[in-house]
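The block underneath contains the structure these notes are about, expressed in structure tokens.
A single protein chain has been omitted; all remaining protein chains appear in their positions.
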Amino acid sequence: MYPALRRMFTNPVGIVSGAVVLLLALAAVAGPTLYPVDPFALSVEVNAAPSWLHPLGTDDLGRDVLAGMIEGAKISLFVGISAALATTVIGVLVGAVAGYVGGRVDAALMRLSEFFQVMPTFILAVLIVSLIGPGLTRVIIVIAVLSWPQTARVARGEIMRVSQLDYVDAARCMGIPGWRILYGEVIPNAIAPALALASLIMAQAILLEASLSFLGLASPDIISWGRILSVAQQYLFTAWWLSVFSGMAIFITVLAFNLLGDALADALNPRHAH
Amino acid sequence: MRYYIAQRLFWSVVIVFGIVVVNFVLTRIVPGDPTTALVGEFPVPQAYIDQIRHDFGLDQSIPAQLYYYLVHVAQGDLGFSFVGRQNVLPLILRRAGVTLILMLPSLTLASIIGVLIAVRAARRAGSSLNTFLTALSLAGASVPVFWLAQMLVMLFAVRLGWLPAQGMVSVRANYTGLAYFLDLLRHLILPSFCITIFYLAIVVRVARTSMLEMLHQDFVLTARAKGLSENQVVVRHVLRNALIPVITVIGYNFGYSLTGAILTETVFAWPGIGGLFVSSIHYQDFPVLSGIFLLAATAVVAANFITDILYAVVDPRVRVATLKPA
């Protein structure tokens, strides 16, 4: 693990994308202190262009866009991390059971994951959120339910590889129960690729949440980047600042998580290790 | 081969059946009255609600309800849209045609450009151009397509005033014949450019990988040894074989490209599925939403099935590999 991390941080792509993610986390955590403006506070200055008072302008209700962006960073990170966490937990569990038990259980679970992968994720997500109503937790659950198959497939392959190593056989010969071998010996040594994938899933989750919010499927009591873009859609001719900054934020964040995932996968690739 | 087709067909039918069942389950997890999911939140006459209750057997057991639902879907009855004042199926199908006007040129363009870029990149493996293209395709996969669309509108329609920002045709002009066609084309440029970028990213990535693999295969090395120029090698041997995975990436990513089209249409007010989708979200027109999901999912399964078969025709190894019982 440690040599992999070292490789990761000698890779310029890894450094830059890691730095962007850190910066984003900093903005979400320290932003409200450094820029103490209430993102929900309404004012009469509606759709005001960027100025000293409002560095990124205001929206149609006179709310400060920069403050909204900081709030949006929080939302995006929260959605990304929770969705990736939930997806990885479900995916690794399913993949572990499939890869470790094998046989019919494996075949059934893989067929199920194939089924989930065929369904048009985005349309289904919109349908579900429309039916059950918006809300961050619901969006996170929907993302996790729809994205676990990729993780499951990756985890399954790696679990299968590790389960045939001698130390797993040695543990079986010690009479250690199967589930304890799975979580004590197999999963810790098989989880790396799934973790690299988690970064990519974070990117997908942030993008999906932004898309849902853009289509008006965000709950009305939150401010997120996608929601700002949704407002911006009505003022494309007059208020360019609404669209430019929040869209840029989504783009850079998603790109950073994608690059980070690639760099992680690269660093964890055993072919590069020696 | 026949066995392989039958096998894939069977699996496709199973998946479509599963999708219908998922749809059924979704209509039951709605908080409150299940008729809401079948009717939408639009104020509808009580007589219609009563009729729906009776038609779908909502007072009966769940398996019976599933049976009624399956019967309706099998007859092509996806419900009635009170917002659109017509049956869901013809409503969606008409809009689907409009979406295809947008999607087909974009997909074709993205495939051609994508393969050309991939050829250049693969021939200079390890070069800075290659790195740049990889980065570009990753950027293409990361950009929110609706934001890209907004940027295009602001630049080319609002700032420069070169192209129309919204719609499929100029409503007030009432063009006919060639003028109509040229007007449509002008409206088509920005949204299809947007989808092309969105789609280019994935085509480049897949085509480049398969091209690189091809360049290292035996028949290519033989061709080189025979003294064919690098250009001849790429065109005669590599390109043809690398097109196979490009075909499959298009086939297997139909759902992905549909998503791109829907989001782009929203920004450009293109009157296709995307427009219908968004207005249905606003009006909570659930029959239309679930109809779009059903049809889109079925289209994806069909695209996958066709691609499976095409792939097996071109590359017999696939057939053999999947024929073996796992």
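To keep things simple, chains are lettered A and B as they appear, and every chain counts its residues starting from 1.
Simple rule for what comes next: a residue touches a chain if its C-beta (ideal position, glycine included) is under 8 Å from a C-beta of that chain, and two chains touch if they have at least 3 such contacts.
One rule holds in what follows: contacts and distances are computed from a predicted model.
S.K.: Which choice in "ATP-binding cassette domain-containing protein", "Thiazole synthase", "Xanthine dehydrogenase" or "Phenylacetate-CoA oxygenase subunit PaaB" gives the name that UniProt lists for the one chain left out?
M.R.: "ATP-binding cassette domain-containing protein"
S.K.: Return the single residue from A:V21, A:A73, A:A171 or A:V231 that touches the missing chain.
M.R.: If we include the chain that is not displayed, A:A171 is the one touching it.
S.K.: Even though one chain is hidden, which residues of chain A still touch it in the full complex?
M.R.: Within chain A, the residues touching the omitted chain are 165-167, 169-177, 185, 188-189.
Throughout what follows, only the chains that are shown with their structure count from here on.
S.K.: From the mean C-alpha coordinate of chain A to that of chain B, what's the distance rounded to whole Å?
M.R.: 23
S.K.: Give the list of chain B residues in touch with chain A in this complex.
M.R.: 15, 18-19, 22, 26-27, 29-31, 37, 138-139, 141-144, 146-148, 150-151, 153-154, 158, 165, 255, 258-259, 262-263, 266-267, 277-278, 281-282, 284, 286, 289-290, 292-293, 296-297, 300-301, 304, 326
S.K.: Under the touch definition given earlier, write down the residues of chain A that touch chain B in their complex.
M.R.: Where chain A meets chain B, its residues are 107, 115, 118-124, 126-128, 130-133, 203, 207, 210-211, 214-217, 226, 229, 232-233, 236-237, 240, 243-244, 246-247, 250-251, 254-255, 258-259, 262.
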